[in-house]
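Shown next, in structure tokens, is the structure this report addresses.
Removed from the display is one protein chain of the complex; every other protein chain stays in position.
Let's turn to chain A:
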């Protein structure tokens, strides 16, 4: 079995929750004392799985727990999971940004990891200087960059601005340049975290094309994290599904996507535990249908509502509660918010009513955000999910098919029909 590119064995990673600061010295001493006596670390022992919606009893949470898998050379692996399932942690460990708590990874070949585009770009330096700097940070030698300079500049399409400081670049140019540098890194293994969420559609296509070329054409191994099932399906042949920090499956990509979609049904309610020292805590978020019944299945065209229960811990002015609706494939559909409000200490509930529901059948995610003066207080990605299903009303109108898949919205445009002889 010499064509294993990455082998992960019993990989776990624990994080300490809450504030790190006061009391850490005494805690560190306690841990050190336990280690000296050959005992287990007293603060790791009580760890539990990473389920953010349930109340934990300890300060330590396992972001990853006993992960095992093997990736063969040349595979393009999509890493899928809900938010907080441990995808980012896994990528961070694979790219050596942070060390695992237990376990071991062995592998073959140079790793290039793109957890972010443009890491280390300096705004004052020119495009050319930044290509060299960024390339070197990613592990390229000067000669190697020199050799590829033309190709990189060409891919990014910035010939004219090569000697302009990057702070004058448009954000699109900036991202293009950054991706171009990373894409031309000669590595056997490429790790990419949702960087494709940036840049215009044309460039995203170019990136995906480049990544496809890298994995299929050049036989390199690619690990790719994304919420966008469309691009994952397009790019990857294998998939790893993470659920609450454990690897629930490693298989062919269609199977994994299916698993993921099934896993995500019926999440109509999210309960959260208040965190110390926060101005506002979201307590729960729930979805109701038009009969005010908590559910995660809504019929096509049926009104529904989302309610956010939260507590204000100290008086706040100008609080904005917002809700965003995103399709399961990662397409953002809608943003809505409540007027800025001044609130005293206490518990509140804000409800958003979708009275003209236009969503086509399928699964949708709800993001919830609380902010003040455009600054985030709390942002809960993928808080709840619901499914738009075909209801009785539609089944009876048998002449129309509501399970169309030509759009995410079923929204009737004004239409006319005339003879045109």
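Rule of thumb we're sticking to: contacts are C-beta pairs under 8 Å (C-beta built on N, C-alpha and C of every residue); 3 or more make two chains touch, one makes a residue touch a chain; residues count from 1.
Note that in this section contacts and distances are computed from a predicted model.
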### Message
Considering only the chain that is not displayed, what protein name does its UniProt record carry among "Multicomponent K+:H+ antiporter subunit C", "Transport permease protein", "Sarcosine oxidase subunit beta" or "Amidophosphoribosyltransferase"?
### Response
"Transport permease protein"
### Query
Which of A:74, A:107 or A:362 sits in contact with the chain that's absent?
A:107
### Summary
Where A:30, A:129 or A:381 are the choices, the one touching the absent chain is A:129
### Summary
Among the options A:65, A:92, A:227 or A:288, the absent chain makes contact with A:92
### Query
For chain A, which residues touch the unseen chain?
2, 4, 7, 15-16, 20-21, 24-25, 28, 92-109, 111, 113, 115-116, 119-120, 122, 124-125, 129, 132-133, 136-142, 165
